[in-house]
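Moving on to chain A:
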Amino acid sequence: MKKLNRSRLLLTSAAMAFAATTVQADTVLTMWHQHPEWQGAVQDILDAFEAENPGITIELEEIAGTNYSARLNTALAAGEAPDLFGLPAGPETLAAAEAGYIADLTGAVDTSNLRQAALDAIDSNGQIWGVPILGAYSVGLYYHRDLMDELGLEPPSNQAEFMAMCDSLNEQGMTTLVVPASDGIVPSFMYMMLTASVMGADGFEALRNGERSFTDPDMVEAAEFLQYIGQNCLQPGALSTPYVEGKALAAMQRGVMMPGGSADYVGYREINPNVDLGVVPFPAVGDNAPATVTGLEYIFTVNSGSENAEAAVTFLNWMLGETAQQMVVDNITMTTHSGVIPGENRILEEFTVAAQSNDVRVFYELPETGNVWSVVQQNIAALFLGEMSPEEFAQAAQDAVILTE
Partner candidate 1 sequence: MAQRLKTRRQRYGHLWFVAPGLAFFLAVMIFPLVFAFGISTTNWSGLGNDLQFIGLANYAEILSYGPYYRAAFHNALIFLAIFLFQHTVGLYIAVLLNEKPRFMEFYRTVLFLPVILSLVATGFVWTLMLSPNIGLINPALQNMGLGFLASQWLSHPTSALGAVIVVTAWNSLGWAIIIYLAGLQGIPDELKQAAAMDGANTRQIFWRVTFPQLSPSFTALSVLTFIGTFRTFDVVYVLTGPLGAPNFGTDVLGTLIYRTAFGASSFSSAEIRFAFGVAMALFTMLIMAIACWGLLKVLRAREIET
Partner candidate 2 sequence: MANVSLKGLSKTYSGADVPSLSALELDIADGEFLVLVGPSGCGKSTALKVIGGLEEPSEGSIWIGKTDVTDYESRDRDIAMVFQSYALYPHMTVFDNIAFPLQISKVDRAEIDKRVREVADTLHLGTFLNQKPGNLSGGQRQRVAMGRAIIRQPSVFLMDEPLSNLDAKLRVRMRSEIAQIQRRLKVTTIYVTHDQVEAMTMGDRVAIMKGGLLQQVASPDDIYARPANTFVASFIGSPPMNLFRGHIDGNIVRFGSQSLPITKESLTAYPGIKDRNGEVILGLRPEDIEDARVSDDAPEASIEAEIVLLESLGADHMVHLALDAEQVHDGDRPAGDTDDLDVVRTDGVCICRFSSRSPARVGERVTARVSTDRLHFFDPETGLALR
């Protein structure tokens, strides 16, 4: 008893001394992220982390996507970037690594629980520069279940069905697809899904090897279909609809369907709590299997100049753990953790099902097609306006492919 008391005393004093030093040297980590609409959900996770790690405080700043990269790049060049910041996996992260902006996390972070696909996406020749702590996403086609029921429609799975539906809805004065096209991002996802339906995951690898091309006749059909959609099936003024307005229009049933990612559901619900959505893969070009695309949310990297690198790594490891990932999957989007089972989340389940059809990784995460993304994004308006033919559009995309061999 006495002995026990003594050891307890020792323990307590040691703990107190430890606590005292950590309180004195309370570490503050700054963190930038590009999803202001997730602020609340992310903050809940951070609070949980801080509760478990009393010595570390995280200061989260959410910056809207349109301004994020400009601000981050400027801050990086000026040496004033935060301790932790998100970057798109793939070429972007690699560029930052080559520039010396981010710390090598190989061996420091525990990636054993990551799903293989996620691990593949962040592994660059055996090195790890950033980890997916806020999940992954798939992009497919949302549809209003109630509205479709009312109209007696089924979600289309291929080009012919989609075009028939578009024609009939046009006659009724309704919008088939809500697409915010002013910044070109959502149409670029559509182009990825359309080409994905043509080439599939294998074809995408062939494309990266130079064995397949965006200008292949069957691939040009994807651009033709995209042009058709852009010219016939979108809400009025799609080319000038900003992202947020498009999301609101979609949630408010100003169109029957809209392309969207697994993480978008939170936003739709926030705008319209009664929204009743279902998810399918995006209709295929011709008779191909309809496709989805999948990518990681921005992965988090540690500033190579950070004085709190150790705390940052602690944070990343905690985020990769079960507690955090359960919160991600329950409140935000799909997790990259292999052991976490989503709670009751029908939409995520539907995305999982949809992704079984024909899932391809997003172009921008791969070095060969990193540039294709921005070229497509910039040429979308020209394609929709008819100032660029589908052939020219496909050629421009192909020209942006970087073949390593």
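The rule is short, and it goes like this: a contact is a pair of C-beta atoms (placed from the backbone, for glycine too) under 8 Å apart; a residue touches a chain by one contact, two chains touch by 3 or more; residues count from 1.
Basis for inclusion: all candidates are chains of the complex that A comes from, given by their letters.
What you see is a predicted model; the values in this text were computed from it and never measured.
*Asks:* Given that all of 1 or 2 sit in the same complex as chain A, name the one that actually touches it.
*Replies:* 1
*Asks:* Contact residues on chain A for candidate 1 in the complex?
*Replies:* Residues in contact with candidate 1: 34, 65-66, 68-70, 73-74, 76-77, 88, 91-92, 95-96, 98-101, 182-185, 235-242, 245, 249, 254, 362, 364, 370-371, 373-374, 377-379, 381-382, 384-385, 387.
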